[in-house]
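In this view, the complex is presented without one of its protein chains, the others remaining in place.
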């Protein structure tokens, strides 16, 4: 189980691949479900040039570790990995990666989705978008 | 949209990464959901040494293309990619990869799961397991 | 022309053959194609069938040039 907040850009599928290799659980998991959220260049009718992602250092990690533990228990997962970007972000950059591994597919599908919903509704991150006319804070996340 | 049946082993996350780069839809998708099914070394209480995956050439591709088109329409996806292994498979090998891209996360989560369920319930593939005592055909897939 | 019959997986092994050709006009439905191709063997419960690579049922009519396939429940993914 791992949770990481990172300022540098990342290639999400290379991260998953590396994490999975290091797990040394080959042959044990039958299912891996991976979600990647990326920055779109368009939001609420406007072209977005870049974004600033603020977080609450300490509480963010604590909250993500808590939901990871909750998911591990609730679905009998073999492992989980959450990686979230902060700082300055450009269109097409990966923002969030959630990956889970389990013996059977239902657990992986359900846990990955549940983790994303918990992350989006309660993890202390805030986005500020830069448009051509100026900056604006994103008011709230939409339910998934 | 792509469907591929392959005899050679593959590294699923490298495949997704390559496909996503070639899509040239960077900045358009906010969500990617990826599922990878791998061979476990244990099934129904027995250690499995290897597996043989048979398919119905022609019908398999046709069926996977049909469900990919159905998913694209039903969830307004930006793209989808299904890759499935056939032939001789060893424990820990990736068997199936399903990846979908969409503007928002609900579509990606729902479509990836729906595609896996449709694939497992109707795509013409058959698994034969090699145990230490001999071979057996897998009788049926369990619902997800 | 003729009607092409295919068997897959455990069904192929049980019957000891993977395909055969039936003379066109000798069978009218998928069920008749099964009977003719297997010498009236009982069809295992849960057998699935496809006509020209689309799922059908035993009552579906067959025509000259068709491909009919029989197979057990699928276990991919």
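So that you can tell them apart, the chains are marked A, B and C in the order they are listed, and the count of residues begins at 1 in each.
Keep this in mind: contacts are C-beta pairs under 8 Å (C-beta built on N, C-alpha and C of every residue); 3 or more make two chains touch, one makes a residue touch a chain.
Computed from a predicted model, the values in this text were never measured in an experiment.
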Touched by the hidden chain, restricted to displayed chains: A
Residue of A:31, A:71 or A:96 touching the missing chain in the full complex: A:96
Absent-chain interface as seen on subunit A, which is shown: 37, 53-56, 58-59, 62-63, 84, 95-96, 116, 119-128, 137-141
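The criterion applied here is as follows: only the chains that are shown with their structure count from here on.
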Most distant chain from subunit C, judged by the mean position of its C-alpha atoms: A
Chain whose Cα mean lies nearest the overall Cα mean: B
For subunit A paired with subunit C, centre-to-centre distance based on mean C-alpha positions, whole Å: 48
Shared-contact residues (touching 2 or more other chains) in subunit A: 105
Residues of subunit C engaged with two or more neighbouring chains: 77
